[in-house]
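What follows is one structure encoded as structure tokens, with my remarks underneath.
With one protein chain removed, the remaining protein chains of the complex are shown where they sit.
Letters A, B and C name the chains as they come in the text, with residue numbers starting at 1 for each one.
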């Protein structure tokens, strides 16, 4: 199975046992992390589903648990007692091979089971998972599935925060997800684009750690020479685009993007509002004045693309992005920092680009398509990624609500080009001529 | 103000005081009733809004409170402390004269204020209302507004149950709002249509008690002779219509109705499902087998109309209905019975039609239009009814979730003809020729 | 059959023969009139269908012919040769009992048959109809159907002009349907509302001439005293409403109407455009400056209703309208005048209201519903009117594109309240208090 390649090469029983122990520890940490993120939310907050992309926080907590129950405990643990037979359909997201699923928009009608019952569900599954992980003879496949389940849960952690931000913004009272004052306005690092020469490069996961199936197989891509911005574009730069009538000039936009501007009457990123001549944005800590040094966030691919055209540049391809990121350490303004908001770029200590990981997902110019030789996993798990390879664009690098143990240089996120509810920003690139 | 006509004629201060005392008692009872209806619901249940017609139960509790605060306490009670300034907009339903309102579909994002805070809001307003009602010198206008506020709250009580039924049906787990087993199947009274001779009759409220503005002025209508069914049509009769391919024969339907059948793929009333060759329906007590003797419920005007055409009859006008109902006592299977479901018609003790009040709202053939000389109240309260006099049909008689102290012969309910989430049924009438 | 009541009472064979002769003459005249109206149009013009309400002019010519072929020639004329078997479905509008029909929006794909072939179709049917009408022994039913067919064709004449006006307006070149310069601006008659006392009146067709089934049966209605405007509201009066921010004040509008204003961004009647600070309107003779004395036209029921509320009045009911119109001669600015545009009201010669017939259809406050005892005709013809008695409002009096031989005091036209492509205007009424 492609996405569990990482465990295929375990050479010995001993190593496998250490792996199981590590996973047991990670399991506790990841599951705990989810609950910490949900802790500031009341049971009522956890019912809200405020846009088509989002799900209620309670649902995220239940569905991630369902994943372990459905794909690991039920098939693997002899005598496993299913917590509630009805959850098999109820908390299925989109796995047709598992069975029918409720329409996504109905998730906000799931007042039952209660949050309390979902907590019991989590505890039941956690107990059984720990029992399973303490078993001596776990197969590579099972270990791989556990790792997948943890990464799956980390994706939903990110969604939980992303979704609750939208939920709170939709409530006219605009409650804050967390307290905390805005950082004092800083200044962003100067752009000093890096030039990368052409080359035949290896793209995709090399099998040395966990990866999703869509990151494989590692394969050769010829990448022409290009220039790559030091850091993502800032709110200040985006305001200059807006002031230059960026949202009113069709020549800057893809045709679909121009259509989206008209249909949705976009005139600024999502969560931005003008009040008394000043621009404000809604954040996880409430409404704040725009800080010009911060990376612009919550823009669609269309806006990222139009901005880049206005700037005389373009978006990088996902291959260009990976070439740059491949050798950089995974560190930055990530979930663990607890900011839940992008921060002004630090001064670069070297010639290397900064803010590659964390802060904002970076839209690329690449459509989300299978790598050469891509094979989805067999069975229901094969529906995880493959069937979405249509109509979406790749984003790279994670955001301020992505866990640091979840992101890597080969990670491919993907959304439809009109999507704005994500912490998505824009980094410029250009041809070398 | 038309809807407070009932109090205009109080002849003396003494009588007014008695009125205030009565209202104070009614206030307590009505407010308590709302809370009893919400009692089986968790805070999470009270967040659900599962269709365009519905609102969350918590919202109903807050909005009815807002009505007293906005229209009575704030203008009338010196030194009234507004509970939360932000609620003025937040819990406004559709009163443009009060201010802007959140889009209706957003009500299920109101996780804040919490249910607990809404309870505090209710207590605060209740305390102040009792204080106001103990004041000696209340004007007729204020007394009228209190009466209106209580009737308003009773409307929302009915909606609360109607909405939660839909909410629980939308949840794939199909929880029950109340426990209670189905009554043993009975048999419905035989139809022995009553003939009413033509006449120039008085229609509308006569001012002897509370009424909404849309029930006035009382005016003369010439009503030709007609026949009027003993009781509403039953599930058994409706099944005969279905078995006779009622949903497949365009000649039985209004053109818009036929369109609705195609668009929504209707083939039975809302909440009906076939399983193993048998028809079931979802009720406030969970899913039950269809009882053929019970009145058919949750049908649109289009279905009621097609059924009546199939039966060789027609729907009564609202004037015919009122002529029959005018002299009958307000009693029946109403909210206070706690059935929350229509029941088989009792044997008629006289020649009079039965089940006039309660059980199911009865669709009429009358469009919801102003009575001659209708004048909506001045100010924001004028938006209560008048602005909806377009595109809707009148229903009469209340249902099993209407309070007995809220319904009367002149009461006009109104919904768009495709509406099915109401407890709406069909009583036949016919011309005398 | 209700709509052919007019011929039921023919006492003798001789009278029937005279009737047939009259009908034969009328047949020639009406059919010729259609072709005259289509004469200024090219085959290409006759393909255009520019909104959901409209049909191509060629289709109108074919469908009216189909009506005679399907309902009269085929069943009545022995050895009748059907012109083209495929037309039975192709030119069926909405008669489910005749068979399936193409979706309405597809009518603009009917490039075949050619206009030339449709002309041949008309000639073929005309010849056979004249043959039939020269037969001695025609039944009352057949004579009634011929009369119905001619009235049906007159309705489509009106639609043909209404539709081509919209078609030409949709074409950015804005061609004119006819030449002709604007009349010199006049001044409209002063409003001197007439007061009509209350009374029990007879409403509906009395059987002395042709009428549609929806005008029967004649029945008693009690109409309270009311006041009735001398003439329809003018463009000048409507401009005052607009200048007083009529389109921006929700309190003037029905709730559905306010929604329509937002959705469609209405700020003036259909066909009005502001240019250089002046208002212009598109007419059948091209674009002209607004003449303030002319009746305002192409407004929806919602706009008519909001205007009337702004004016401190209301729309008349259809019964009030009929009471006034019953004794007035059918004369005015009708199709035969060839203006195809409403004209300023003449000075009233008496106390009677003017412009009752012609100029603009007058929206009433009455929903389009069956009269007491209404029975649609048996068979397919029964679909003519009855199935549309839902969701529409009644208009009275005909317009400048209605034939004078087609309109009468009992005539009920009906459209959905948001409709604006008709020549629809507003006459005010009010209560007498």
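Throughout what follows, a residue touches a chain if its C-beta (ideal position, glycine included) is under 8 Å from a C-beta of that chain, and two chains touch if they have at least 3 such contacts.
Because the structure is a prediction, the values reported are computed rather than measured.
Visitor: The chain left out here touches which displayed chains?
Guide: The omitted chain makes contact with A, C across the full complex.
Visitor: Which candidate, A:21, A:116, A:256 or A:273, sits in contact with the chain we can't see?
Guide: Checking the options A:21, A:116, A:256 or A:273, the one contacting the hidden chain is A:256.
Visitor: Have a look at C:23, C:47 or C:221 and name the one touching the chain we're not showing.
Guide: Of these options, the touching residue for the absent chain is C:47.
Visitor: Tell me which residue among A:22, A:36, A:74 or A:96 touches the hidden chain in the full complex.
Guide: Candidates A:22, A:36, A:74 or A:96; residue touching the omitted chain: A:96.
Visitor: I'm checking contacts with the chain that's been left out. Which of C:93, C:108 or C:191 qualifies?
Guide: Per the contact definition at the top, the residue touching the missing chain is C:108.
Visitor: One chain isn't shown here. Among C:38, C:62 or C:90, which residue touches it?
Guide: C:90
Visitor: List the chain A residues touching the unshown chain?
Guide: Residues touching the hidden chain, for chain A, are 94, 96-97, 200, 219-222, 224, 250-251, 253-258, 301-302, 305, 314, 365-367, 369-370, 372-373, 383, 387-391, 417, 431, 433.
Visitor: Which residue numbers on chain C touch the omitted chain?
Guide: 42-50, 58, 86, 89-90, 102, 106, 108-115, 167, 170-173, 175
Simple rule for what comes next: only the chains that are shown with their structure count from here on.
Visitor: On a CA-centroid basis, which chain has its centre farthest from chain C's?
Guide: The chain lying farthest from chain C is A.
Visitor: Measuring from the mean C-alpha position of chain B to the mean C-alpha position of chain C, what distance in angstrom results?
Guide: Computed from C-alpha means, the inter-chain centre distance equals 38 Å.
Visitor: Just how far, in Å, is the C-alpha centre of chain C from the one of chain A?
Guide: It comes to 60 Å between the two C-alpha centres.
Visitor: Give me the residues of chain B that touch two or more other chains.
Guide: Chain B, residues with two or more chain partners: not present.
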